[in-house]
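One protein chain omitted, others in place.
Every chain is named by a letter (A, B, C, D, E, F, G, H and I) in the order it is written, and numbering of its residues begins at 1.
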């Protein structure tokens, strides 16, 4: 099952640059793991904002929550999750 | 996987009483089928409104959509679906 | 009477990990008490967020408020409460 | 238990004046019954609008829903219900 | 003239317990004065939140503002005020 | 006491031009009466919309509601009313 | 450049079933053309609603608007479009 | 003075194609007049919607309202107007 | 041209009383200057809140912005500005 996930990062503006750098790098490492495992399928930058939209494929909401809440930036984010169903056009693309 | 579903019925106020009655009865029949199949687990009336909150258990969003869109009132409703994950308190109630 | 309750936890991101741990454990202990007393009937994790949806059964809004405001995390939460009425489908499931 | 109820009437602007009159009179008759029964405790006009705010006392959400959904104007309204708990100032006014 | 007032208290979660206690007690003392003077007619707890709904009777918005802004918690609250008009059902309850 | 009133007119786009004209003229006549009586103090057009913002002075919400609900367009409007208190700068402009 | 598009279909509930069928089929035909042309990359059903979320790739907003406004259901929809930028994780997945 | 104007057209989906065509053409004629007069400076299509964003330069809100309310589609639109002030970067681009 | 301006003051609750006093006095001095210059025509207190609604008359949005951004409290406020056009009732009150 697929999920559309929106993540807005809310790091304090006065966070030291190096601390921010360390955090963002750890985030990227973890995100690449989720991509390698096939959970994180696509990810886009929301233009102009420290935010992203992403597409996850997970067994259910439990597996999804486990993946997202393991991201290093998780305590400093606002997240919303939207469940997606298969559209008939993708279920039978040539019928 | 469980889903929280909100349904607001929007029948036109000037619909003849008997037509409305037929529709609501067909809706109840179908809903009882969903209860018997274990998809519709709980349902509550939103006090003061022709609306309900319900708890579904489905394989995924596809099975859920199939169940809801088969309800006779479906074309006259506003519906929102929220995915639910297992809470640690229910996963291990006595640990 | 049943109530649908939504709780979003808002702990500061810079709270020390051990202090956070203590608080979350105290919360779990108190929540299990409410489950044992039959007030907290179901609880779900909102996927991707430090938030939950729960189902309470209480005599009235007073008993509900007393239960919720006694949770250790209460001062750091945003909470909304929705009253639920019995749906005809549950009142007379086989008629 | 008390409830704060908001009712916005949405009669079509082109409804004939006499039909509207009949409906509003039936509404007043029913509302006075609810007042006599002690369910409808207070009611206020929202200035400038065909809307009201009211205070109900009911056993629970079921009794409240039964009262409200029995109002003749019910199919032509938008309604919201808010549960109220006892405030400490009213629970022990002189302590 | 009556007003419906909503007050959400926003005390910082890390405020020392005794300081909070002093503030809440001063608030209760002042609120009881307003009740004795006939300005604060009813007050309800919003279940689950450090918030209340109240009913004031005041000469006009000036007297109301003076009463509310004199509450010790005022600088730490979010407040909204709604004017109420007499409903025909209360103006002539038996006609 | 003064009130800020917002009125959005919602006449159906397909209303015949002459019927609309008659209605708008009756509205203007009634509005001028309210101005002459000192209730309607100021009125502005919301640019780009069939809407206005106005300033009323009335004894209380009852007198205000009576004035507004007597406007010929009232059944075809969306209205909101905001109570206004005296600002210290106007109460004592030179102190 | 990619765009996230949300489409809520708003067909009148009383539209004859066969007319609705014809319209939905024409919509599917056109959508498959957009898929074949590489504009419509992914499409999901919003569970419980006659709505979808889709991912388009287009040269710019002009090509996107041309594609969407050519859909047979376009006059009966509510649509929102969100521009997407490349996320660093996709720009350099292995660096 | 400049204004940012948003116009959402709300023509009924069942309007005959030729009537719609006549209306849209009359709209284009009037809009070109406003462009020639220097009132309508820029106009953009909101992608995916029968809506536009435009930039007007007018003496004041009166001249703006007169221009917009003279558009043939005006009775079938939802419009919002936002006033714009000169930004320092444009006031003194080279200082 | 007239503008309706809403200002919500957001001073931190823990600001020392004397510092707050100095700031509010400086604000009043500046506001009286704006009144003397004919820019600030009316100002009302929003009952229950540290907020006001005011009516400005200015040449255009530039003069208005200059006046408002010169207020001592400006960095601690949330402000919205609404442009107002002349209403026909005021343009020709007796025609």
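Note that in this section a residue touches a chain if its C-beta (ideal position, glycine included) is under 8 Å from a C-beta of that chain, and two chains touch if they have at least 3 such contacts.
Owing to the predicted nature of the structure, the values given are computational and were not obtained by experimental measurement.
Considering the whole complex, the hidden chain is in touch with A, G, H, I.
Even with one chain removed from view, chain H keeps its contact list with that chain: residues 2, 4, 28, 31-32, 35, 42-47, 52-54, 82-90, 93. Where chain G meets the omitted chain, the residues involved are 1, 3, 60-62, 64-65, 81, 83-86.
Residues of chain A in touch with the missing chain: 11, 13, 45-50.
Here is the rule we use: only the chains that are shown with their structure count from here on.
Looking at which of E-I and E-F shares more C-beta pairs in contact, the answer is the pair E-F.
Matching the C-alpha atoms of chain F with those of chain G calls for a turn of 145 degrees, to the nearest 5.
For C-E, the equivalent interface within E-F, B-D or A-G is the one where over half of the contact pairs agree by residue number, namely B-D. Distances between chain centres, each the mean of the C-alpha atoms, put I farthest from chain B. With centres taken as mean Cα positions, chain C sits 27 Å from chain A.
For chain B, the set of residues touching two or more other chains reads 3, 45-47, 61-62, 64-65, 81, 83-86.
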